[in-house]
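Taking it in order: structure first as structure tokens, then the write-up.
The complex appears here without one of its protein chains, the remainder shown in place.
Let's look at chain A:
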Amino acid sequence: MNAPLFRQMLKVNLKGFSNYAFGSAFYILFMIWLYPGIADNSKALNDLVEALPSGVTNAFGFQGGFGSMESFISGEYYGLILPLLLSIFSLMLSTQLMAKLVDQGSMAYLLSTPTTRGRIAFTQALVLTCGLFFILAVTTGAGFLGYAWFIGDRFEFDASRFALLNVMAFLLFFAIAGVSFLVSALSNDEKRALGISGAITFGMFSLDLLGKIGESIDWLRYFSLFSLFRPSEIVLGRDDVLWQAALLLLIGLAGFAAAIVSFRRRDLPL
């Protein structure tokens, strides 16, 4: 790692990190604040959910029902909004950290100093990972804070499952960021990098959504990293998350490692 570069990149990106983190924190606080009103009607809502076609409940992650706070939040936030938010974050930042510097040429300055390409790529990967970690840490913190403020002891809340939900979200985006970072490290053109990794990420997102809606095409989900993150099942404690976590971690590590190795060997048009 290159400490001055790491510090500089954090400084440049801190505002962006904070915007995402606080946006996410406010959303989750808002959801928690809403929860008591919904919980009082949870019976009616659960009936409503049961009346919906199962494809739709699957797609939006409502199958956990509204019985507990973490299932409400997993459905309302971790099922759709947070994945979208973090997808955008991973795409933008991974493109900015590598392809953009090569495209505009400032990478030439970084490489004109006595540090290896491998170290530069590793540092940028670390910045990306730290950004994701920061956003999810703030979101998790906001979740616990919201529970203490708005809920107290009135409703049940399984803290460890909520924490696990956030760990899994982090691992999912570690994997997705790893893939985007690889695309970014291989690209000379910023727009092209963003286009390709955007197509991959949102393509996988759509495959997962389609697979969830249509029972007959649920094999589509095997092609999507998003299927390794099932918030409604994590909060119910139903899923075997260990191998999913391991798989996501491995894919992420492989993506970042491939990015660093290929960046060391390729020609740069600087």
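To be clear about the criterion, a contact is a pair of C-beta atoms (placed from the backbone, for glycine too) under 8 Å apart; a residue touches a chain by one contact, two chains touch by 3 or more; residues count from 1.
As a convention for this text, contacts and distances are computed from a predicted model.
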Undepicted complex member, UniProt protein name, chosen from "Multicomponent Na+:H+ antiporter subunit D", "NADH-quinone oxidoreductase", "Branched-subunit amino acid transport protein" or "ABC transporter ATP-binding protein": "ABC transporter ATP-binding protein"
Touching the absent chain when the full complex is considered, from A:111, A:210 or A:254: A:111
Absent chain, residues of chain A that touch it: 2, 4-5, 8, 12, 101, 104-106, 108-117, 119, 265, 267-270
